[in-house]
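Yeah, one chain of the complex is gone here, protein chain that is, but the others are all in their spots.
Chain nomenclature is as follows: A, B and C, assigned in order of appearance, with residue numbering initiated at 1 for each chain independently.
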Amino acid sequence: MNHIGRLFQINIYGESHGGGVGILLDGVKPGIPLTEEDFLLDLSRRKAGGLGTTPRIEADEVHIISGVFNGYTTGAPILLSFVNTNTKSKDYSNLIDQPRPSHADYTAHIKYDGYNDYRGGGHFSGRLTLGLVSAGVVAKKMLKGVTFHTSLTNLNGCEDQSKFQSILKEAVENKDSVGGIVTLTATGLPVGLGEPYFDSLESTIAHLMFSVGGVKGIEFGIGFDGVGLKGSEFNDKIIDSKGTTLSNNNGGINGGISNGNPIVVKVFVKPTPSIGLKQETYNFRDDKVKSLEIEGRHDAAIILRAMVVLEACLAIALCDANLIRNAYKK
Amino acid sequence: MNHIGRLFQINIYGESHGGGVGILLDGVKPGIPLTEEDFLLDLSRRKAGGLGTTPRIEADEVHIISGVFNGYTTGAPILLSFVNTNTKSKDYSNLIDQPRPSHADYTAHIKYDGYNDYRGGGHFSGRLTLGLVSAGVVAKKMLKGVTFHTSLTNLNGCEDQSKFQSILKEAVENKDSVGGIVTLTATGLPVGLGEPYFDSLESTIAHLMFSVGGVKGIEFGIGFDGVGLKGSEFNDKIIDSKGTTLSNNNGGINGGISNGNPIVVKVFVKPTPSIGLKQETYNFRDDKVKSLEIEGRHDAAIILRAMVVLEACLAIALCDANLIRNAYKK
Amino acid sequence: MNHIGRLFQINIYGESHGGGVGILLDGVKPGIPLTEEDFLLDLSRRKAGGLGTTPRIEADEVHIISGVFNGYTTGAPILLSFVNTNTKSKDYSNLIDQPRPSHADYTAHIKYDGYNDYRGGGHFSGRLTLGLVSAGVVAKKMLKGVTFHTSLTNLNGCEDQSKFQSILKEAVENKDSVGGIVTLTATGLPVGLGEPYFDSLESTIAHLMFSVGGVKGIEFGIGFDGVGLKGSEFNDKIIDSKGTTLSNNNGGINGGISNGNPIVVKVFVKPTPSIGLKQETYNFRDDKVKSLEIEGRHDAAIILRAMVVLEACLAIALCDANLIRNAYKK
Partner (left out) sequence: MNHIGRLFQINIYGESHGGGVGILLDGVKPGIPLTEEDFLLDLSRRKAGGLGTTPRIEADEVHIISGVFNGYTTGAPILLSFVNTNTKSKDYSNLIDQPRPSHADYTAHIKYDGYNDYRGGGHFSGRLTLGLVSAGVVAKKMLKGVTFHTSLTNLNGCEDQSKFQSILKEAVENKDSVGGIVTLTATGLPVGLGEPYFDSLESTIAHLMFSVGGVKGIEFGIGFDGVGLKGSEFNDKIIDSKGTTLSNNNGGINGGISNGNPIVVKVFVKPTPSIGLKQETYNFRDDKVKSLEIEGRHDAAIILRAMVVLEACLAIALCDANLIRNAYKK
């Protein structure tokens, strides 16, 4: 549901065109310095405005409503709230008559008996990731000594980053969209994070990441590309007393537990489903396939904005795993 | 930890060479006919013995200890237990001195302060999947009208199933191992399963599957292969009033919710880490890299036995999602 | 922690003198009509102002931030927020030097390493019950056909309601406080709510109620008063095919499951710990027992305001139990 985490817990809320969006954090260690400025960097990484992103530019200003006192976390729940300001009152009811392909329009309509707030995707809007990014900021603060590196390693099938701008430009011009692969790395983690059997580190990281709209594939280490390797090639041989491995095909995780090497995750984010191009899809009111043209401008590549969101998911999962690990230390 | 599920809950226990392994189920609907025979088929699909699997053949006989009365489930917890019988008392302490590469030997040793049962992988042994498979049998019984199809679609990089036997033979002969990709399909599900934000169907399915040893990648629908598609190509257009889509690149899930089309999941299972071939890896007692030769015979391809386990995971996740959905029906 | 519930979930946040307080609900059925007016009645029952309650009168105006669209619940999380307006900026730091007896001042200070927001009790303030009361309003809407009756049956040891006013008056005049017993009844529930073993209806109701400040005892049915009865006297004999019982010493619950008779709970709420009277208690800064005089005016009997809060807790627990029950219907 809209809650996740064993000790570091997050609860997400909001809709694209309602009162606002945000996240409620629990299990935050008291005594961590935290101000609204701390969120600026990661929120700006998620911001719209660049090539391939929507022009809907909101202040995206976080408000710390609770859980912080005199500049420090108190140990009580932290409500991080974003007010919606740029919500045009246009008519979205056509989304019910003719749901956008590959969107949640149809499934949400059925699941919630037609009562879901469908405006701009409602609770399924990418706008909710503001909360995730904010939770990630706090999680990173709780993970001392851990470094995150996140990069776009594939765009529309191309792995040459010098060509990404032209791919985006072409997609925008064609009113189409593109997907890609984000590669995330977390270094500096101790051995021992992850709780088998079911809360393997892969499980908890994937659980969070697969909740982000558009994510359709997750792999650790070499991932699917390792399918052609033999065991003798795939195995990561240990080379020193700290557990350092020669290769890192397992992505820093063995038996669901961190092994001290960098955690490596690759995430496939599908092309933005909202495109300006005409699509032939079913119109429920007219009971036939009709042409659909989605108005307005859209992210040609949501993956650009998803990068920092996925990094936040990784940090959140690791933060929770680290707290659990702490509980069992001598 | 060793518990998962909101309503349909499973708790796993056991070690390879301890008293036994098994699973404790909760949240099972009362009135489902259930006998020990019901488990035979899926347990046999998981069985060792064929080409590419270990020769450790145990009876793998399930015992229903509780929760069933007069042949029907009662609504109380069901303990499904397997006794360990074929546990040779050989010395496994070398696993501590020189952990097997890509295994949990090293991480478990550190995490559990040296107290973990390391014999045959202990709690990380593939033998624990007996419990998962058994839980899957019950889950499938609770999912009326849903059909599962599970196949090996890639072995060691090869997608031609006619060549799988020779690939396995070669791996066995070379004392090496191979990995592959399992493709799973579930058809017959209603629209509306899955609980956004965090319990998207992708999240809960992946959470369970990534807990299975050797799983290193999961994708839905076309998955990573769709990275080269434009949005206009990727989008699954709806063609009728039931929500049927022309393509199924999203794998039957939109916004984390089932859309009525087949759920399609592809899972990468790495090559068996235990191989007969010599490997150069760190020996902690001798404080240097040394040659390691793992004795005995091993699964050349654990993926063969993982197939029915992954199918069980899929069924378990869908069963839980379906119960939650029921709670909100008029 | 600050989250509870299996399907109907609530998450509480806020501090007495921070940005605000509130509650985040999840698992609410879509399609329930809900406006801010719906909360007025129960919020007014909790209001300060009468004899024996504090004069801090805030608007206590609920804001529905998310999860409601066109006047109906959407199935997405509902954030119910209250802004703090009447927060005097007086100095509360003396609470650290000399914690108020029977308050959370000392325990919170230690637990949160001195970082807790201690102003007006912070996260432990009775003001947080605004959120609980609001959650109760929604829970009651989801429990069709269930009637709640809540009354003060004992004040300061007196069971004669005609004397309650004079007891309160005396307590106010003496700058002292009094406790009492609230008796709650819920009628109209079906047989079958409650999930043994651990989520017996008594367990889930008590869990919620014991989270409310000041609650120190909970009993079901005849409760402790039944200690002198023999089994032959205590047993509730069934008298008809609907399961109606002659007596209701078990408070409508057998084996942790509702039996169709009224649920009866009695709750002891201790006297308000904040009193105007001088108290001799330890001063940590001066390292000796000193006289403490708590300034301002206080609730002489928090139980007056706790009544609707406890009713909300009962409704929340029953609502969750009812949803789980639904999941297993035919």
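Convention: contacts are C-beta pairs under 8 Å (C-beta built on N, C-alpha and C of every residue); 3 or more make two chains touch, one makes a residue touch a chain.
Values in this document were obtained by computation on a predicted structure and should not be read as measured data.
J.: Which candidate, B:K111, B:K140, B:K216 or B:R325, sits in contact with the chain we can't see?
T.: That would be B:K111, which touches the missing chain.
J.: Hey, which of C:N94, C:T187, C:S211 or C:N326 is the one touching the hidden chain?
T.: C:S211
J.: Residue-wise, where is chain B in contact with the chain that is not depicted?
T.: These residues of chain B touch the chain that is not shown: 1-3, 7, 9, 11-15, 18-22, 24, 26-27, 30-31, 63-67, 69, 72-79, 81, 111-113, 115-117, 119, 122-123.
J.: At which residues does chain C meet the chain that is not included here?
T.: Chain C touches the chain not shown through residues 1-4, 6, 12, 99, 101-104, 106-108, 110-111, 123-124, 128, 154, 156-157, 171, 174, 176-181, 191-192, 194-200, 202-204, 206-208, 210-211, 213, 215-224, 226-232, 234-241, 243, 245, 249-251, 254-259, 268, 270-275, 277, 279-282, 284, 287, 289, 325.
J.: On chain A, where is the contact patch with the chain that was removed from view?
T.: With respect to the unshown chain, the touching residues of chain A are 6-7, 29-30, 75, 323-324, 326-329.
One rule holds for everything that comes next: only the chains that are shown with their structure count from here on.
J.: Superimpose the Cα atoms of chain A on the matching ones in chain B and note the rotation angle, 0 to 180, in steps of 5 degrees.
T.: It works out to 180 degrees.
J.: Same or different, please, for the chain A to chain C contact, judged on whether over half of the interface numbers appear on both copies.
T.: Answer same: the two copies use largely identical residue numbers here.
J.: Rounded to the nearest whole Å, what is the centre-to-centre distance of chain B and chain C, using the mean of the C-alpha atoms as each centre?
T.: 44
J.: Taking the mean of the C-alpha atoms as each chain's centre, how many Å separate chain A from chain B?
T.: About 25 Å separates the centre of chain A from that of chain B.
J.: Could you list which residues of chain C touch at least two other chains?
T.: Those would be 7, 30, 75.
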